[in-house]
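Only one protein chain is missing from this complex, and each of the others stays in its spot.
Chain IDs A, B and C follow the sequence of writing; residue 1 opens each chain.
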């Protein structure tokens, strides 16, 4: 059973009538419901308003994949939690960034780039093309599908070159976006997926729900968590794998910690 | 003329007799001298001890490539300067990370990973193999070269999969390292190069000096600096590239800033 | 159940006493036995000497992953079978190339490069380092393992930059090799893995057997086979996804085949 946690900012659902009417139980609940359609996935939710944003260390330790939707309140997310999530990803937890999470602290932290793009909120048509046929995240999709209403997110999208470009989107107003991108950071699989503006019913779309389920299966770590990925162990001469003699001047005593 | 700045931490040169005797004018000066052997490069230096670490905004604006050597004092580097350098890289400035700069704030910021590895200071032999023959950074090298004394840095090296693996190193004690790696972050070219422990005369080695000169030429931006790479412009319906009509509910007024 | 086929050249087993004594039932049988230790895998074998080399179209259609070991008789493999295997890979069949299969027709066909490297048959020690911790192919391994006797294969290894470098090997005589590399070609996952010289008992090693089982699970396609990946369909104006009018001069009649 894959243990997924859907993190939702849960702000516009409380403050905007349109969003509240589309997602009365919150976007995070709708997304978790989609995942729970898959018998291999057990999805729960967490929100910004929960203590520690619902992501204490022991919960991350027992989660396989975290999905992140945020928009209006990126700045309200605690840096301590961001560090904690980054460490969990490095040790193997999967992470799926949804829509406006392109500007979340955690995505920018893991990418090392501004993650900026252009945008327009006009309810225009988006057509999502599969550019990596056979990729597990595209399993069961036709070679393209459409969303009649989405927010335009356009290139240039300032992210690192991905491992694989899984989707590229066409927008009615003339833009394109590399809208499904995979990365690995440490042992953790990362997927950015662009659709999901809160004023449209995107997370009720069957193709979108399929992509989310596929992505959770793909991001699920195959091994246990890596320990001490942040350590920098000193392999001393005495413990060297091949016999060597110490030569030349040195700074460090044996088994001393290195500088950071 | 390529404007290169060699940034040196300049700590062990002041505090350790061995380092001071090998690099009496500082490692940064030795590296800059190597670069200035190339008539296409004009290299100057900056150190931790300079005001703003020698890297005020106007100097970064007028630099094409920054080389970074740090070890004992990563934590003493100002976060303001780190942000400034990251922005310069995103806009197109090249960045070359040398040896223990794998643990510098700026490298970790741009990679989004711990950048940890294993190490041993035993003066052992390192043999550097070219794994991307024909890459500009390897121009003029044989398919391998040796350093009789280097610090071992070993796998696993927790960095993102690079654009290209240019060098892989063999160590006498039994380890290997992907020792020359290229990345792009925003418009900036980045190269990590492992040799250069301060207690050995690595930066006097002719092959090492050639790699540094090649790397500066490779990292040199071909275009002017990108502006506003961190901006997220709203392309309104009125200004859309293709005629579209606004449809459906929306959150934002036209020309409003997006959330961050 | 993952349907794996282990293809063995089966030449030295018949002609060389050493090889025959280590692998009395053939290397392919030893490898298939290793895979069949995994209850999720059903591995069978095929050899050069079988009709159509044991790889008729209907067998490929019903195989999920093909493993390929060849050395002395690359030239004896029929081009018809090579084309057939390439097409199966493009449509989604996984392919794992073992040791001297770096020079097989099928690997060179799929890589588009010479796939050459340096070599030495001296029974020296090889130490295999994991460079992608958390990758499914490295599941259950320590961060390195050793083979006391292997053939040296050394850089430069003339292959394309991989999707991910999973292993890098250290050799006693001073060389290194990127010894575990992943690729995708069409919908098919490809893994090259260097150990496996026929005069050593490599395929009895527990770590090697674990890597092979992991690699089969990783290469196993998650979707059904892609159809017509080689087709170039004409999407006519009448069938366009967005309404457009035909404009300007043209070469082709509607629904005409394109040039090849």
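Just so it is clear, contacts are C-beta pairs under 8 Å (C-beta built on N, C-alpha and C of every residue); 3 or more make two chains touch, one makes a residue touch a chain.
If you're wondering where the values come from, they're calculated on a predicted model, not measured in any experiment.
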Touching residue (missing chain; options A:36, A:49 or A:165): A:165
Hidden partner chain, touching residue among C:1, C:142 or C:244: C:244
Contacting the left-out chain in the complete assembly, out of A:20, A:73 or A:176: A:176
Absent-chain interface as seen on chain B, which is shown: 92, 127, 132-136, 138-140, 144, 163-164, 172, 184, 186-188, 221-223, 226, 229, 241-242
Residues of chain A (touch criterion as defined above) contacting the omitted chain: 127, 129-133, 143-144, 154-158, 161, 163-165, 168-171, 174-176, 178
Where the missing chain touches chain C, by residue: 12, 16, 18-19, 71-75, 86, 90, 100, 103, 109-114, 116-124, 149, 152, 154, 158, 160-161, 163, 172-175, 183-186, 198-200, 229-237, 240-242, 244-252, 258-260
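Here is the rule we use: only the chains that are shown with their structure count from here on.
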Homomeric contact chain A-chain B: same or different residue positions, threshold half: same
Chain closest to the assembly centre - both centres taken as Cα means: A
Euclidean distance of C-alpha centroids - chain A vs chain C, Å: 31
Cα-centroid distance, chain B relative to chain C, in whole angstrom: 35
Interchain centroid distance [CA atoms averaged], chain A/chain B, Å: 27
Set of chain C residues in contact with two or more other chains: 127, 132-133, 144, 163-164
